[in-house]
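Let me begin by presenting the structure, written as structure tokens, before commenting on it.
All protein chains but one are shown at their positions in the complex.
Residue numbering begins at 1 within each chain, and the chains themselves are lettered A and B in the order written.
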Amino acid sequence: MESVTKQIADWRLATGRFGQRKVFDLAAVSVRELNQYLHKELPENSLPTVVVNNPDGAHSIAAGMNALVDIEINGHVGYYVAGMNKHARIVVNGNAGPGAAENMMSGLVRVRGFASTSAGASARGGLLVIEGDASLRCGISLKGADIVVGGSVGSFSAFMAQAGRMVICDGAGDALGDSLYEAVIYVRGEVKSLGADAQFEPTTDTDRAVVAELLAVAGFKHDPSEFRRVASARKLYHWNAEAGQEY
Amino acid sequence: MSERMTISPGQTPSGLSLESSSTFDRSVIDYVQRASATGLYEIRGLGAKRRLPHFDDLVFLGASLSRYPLEGYREKCSTKTLLGTRFATKPIELAIPITIAGMSFGALSANVKEALGRAATEMGTSTTTGDGGMTPEERNSSKTLVYQCLPSRYGFDPDDVRRADAIEIVIGQGAKPGGGGMLLGQKVNPRVAKMRTLPEGVDQRSASRHPDWTGPDDLAIKIRELREITDWEKPIYVKVGATRVFNDVKLAVHSGADVVVVDGMQGGTAATQTVFIEHVGIPTLAALRQAVDALEDLNMRGKVQLIISGGIRSGADVAKAIAMGADAVSIGQGILFSLGCNSHTYVQDGRHVDAVSDYHALGTAPGFCHHCHTGRCPVGVTTQDAKLELRLQPEVGAKRVRNYLKTLNMELTTIARACGKQDVHHLEREDLVALTVEAAAMANIPLAGTSWVPGRV
């Protein structure tokens, strides 16, 4: 897997160099106009930073991005901000509704406030940073992306998470990592309960290095050794563990 | 388990009492004993095997003196079908109202997916991805490809969303409404595993609810997101397994679907619990009636298209479904049988090769096999095994499926012409009567020779 630090460095090279700003005020224009611009009307080169004001909880802001562009959203957003994001670097200066960065493929999504349910659901690549708390089902069906949560995550987080890494800085609700596949969770603070087939495992230097790198990229200052590792016991990988046995 | 003595009728000594039970017949006894031996429920493929009221229980009132028929060849009977006219700026136009249902790469081999794409393209119809993502083979071979968005989101990719011709949000499946996908480890080969981001060989059981929305009010927002991602170009279908169909179809329409797909309980699956297949969901006939009622209640007939699936087999089934109010049908299992599922032989370079011993090795025989879940398909259709999948050559499969679809379409227009229709979509439910009280009640169609519809006031 490409190191997150390198990805971030690549974005820095590719974006934010030119300083122009293109402002959309969602009190005056529709999300459709904004997304149409982001999908079809971005200039070929010298990309501007796209600024979105007055989102006021609107849905699907900057969903379906497919370009290396910086997007700043000032305010709280509704469902599916940055849904299915590819390449773009999107910052929400506020809270996010359900399904933030769902199915993200690459790029960076940062939510400065809290994120509602199913943040990073099924995300396959890139990095999602939530500076506040994440609600239930954060990282559900995770498929390869990295998620760093500055606060806590709600119950059923990382449910059936298949691949990728989650770093949780301040505790988790019930049934963390239920029916986990190969994703790995690093959690600091109290975990109310683990889900079926999830288990705490001893951390190695490699684990601590991963946590250190993700914390650094996300901008959180914690001691990596305070994080516990949660991974799959792999006992549910086969439904018929006693195949061939008959009584 | 001890071996049981079998007694064939020819050898029956006199004086033995051999009265079998209707409640505990031999299949029930087998079920109890298998459950006792293994402590596991049975998993299998395909759909409901029990007898159900179905399209066979309806017949057409052909033209005669009160209505006038059309000639077979000279007089045109259109089969053109439009889907997604409500909101999509690029609706789909099909040459025939018969589409190929969603079946995953994983459940089916890559060869089969390619064959389906070729056949559908030649016939001017669409094919559908399935619960395992989109393969380049099927995208390249399919002119019109419907891309499914399922609870598992395996391999779901925005580039494929943009490459697709329509998006189908799958809420459920007729074989198992309320259940998630299932693919046993023997089919999770390296390529399938990579596409789904799963460990190789794992028994994959996927979620039953979508990860990022629950209920119709959220679905409306999810549909809007997919419209934003596709810049409102592509039709969005919503597929439901048939249960509370009247409500579900209404809610799908309220949520903003362009097309609603209703899959009855005879619909197939790659693998699920037998108890699910046989005991959850309602028959296709009843589901179709309720779906049409819902659209008519909302005055949405013709604005939102309805696709029905679940045990559509013949041109007669297609005609009856359209007459009852469907805009198109979708076929899964029929396509598998067309490819050679349950056939004694498979075709290699023009030669028929006997496969019976391979069925026996699975503990079944041609005509009875539902062992898709094992991945050991004797005719190379539902397998990921490198050797077995060669038994279905894409060009052979494509030709067979094309022939099947062509036959269905000819049968459909034969019936439509006989009923005096210049367009198959002009078939109406008054062209049908029912042969059984059950079918009359479920389909809301009079019993033949009477004006009686059970339950109609």
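FYI, a residue touches a chain if its C-beta (ideal position, glycine included) is under 8 Å from a C-beta of that chain, and two chains touch if they have at least 3 such contacts.
To be clear about the criterion, contacts and distances are computed from a predicted model.
The protein name that UniProt records for the chain not on display, among "TRAP transporter large permease protein", "TonB-dependent receptor", "Nitrite reductase" or "Amidophosphoribosyltransferase", is "Amidophosphoribosyltransferase". Per the touch definition above, the residue from A:Pro98, A:Gly144 or A:Gly164 contacting the chain not shown is A:Pro98. Checked against the full complex, the candidates B:Ala220, B:Leu390 or B:Leu447 give a single residue touching the omitted chain, namely B:Ala220. Contact with the omitted chain, checked across A:Asn35, A:Asn66 or A:Ser116, is made by A:Ser116. Residue in contact with the omitted chain (choice from B:Glu93, B:Asp297 or B:Glu428): B:Asp297.
One chain is missing from the display, and on subunit A it is touched by residues 56-59, 75-79, 95, 97-98, 113-114, 116-117, 135-136, 154-156.
For subunit B, the residues touching the absent chain in the complete assembly are 209, 214-218, 220-221, 224, 246-247, 250-251, 254-255, 297.
The rule is simple: only the chains that are shown with their structure count from here on.
Here subunit B touches subunit A in the complex through residues 1, 36-40, 43, 152-153, 156-159, 161-162, 184-185, 196-199, 202-203, 205-207, 211-213, 218, 221-222, 224-225, 228-232, going by the rule given at the top. Those residues of subunit A lying in contact with subunit B across their complex are 31-32, 35-36, 39-40, 59-60, 63-64, 66, 78-80, 83-84, 86, 98-99, 102-103, 105, 117-118, 121-122, 124, 137, 140-141, 143-144, 159-160, 162-163, 181-182, 237-240, 242, 245-247.
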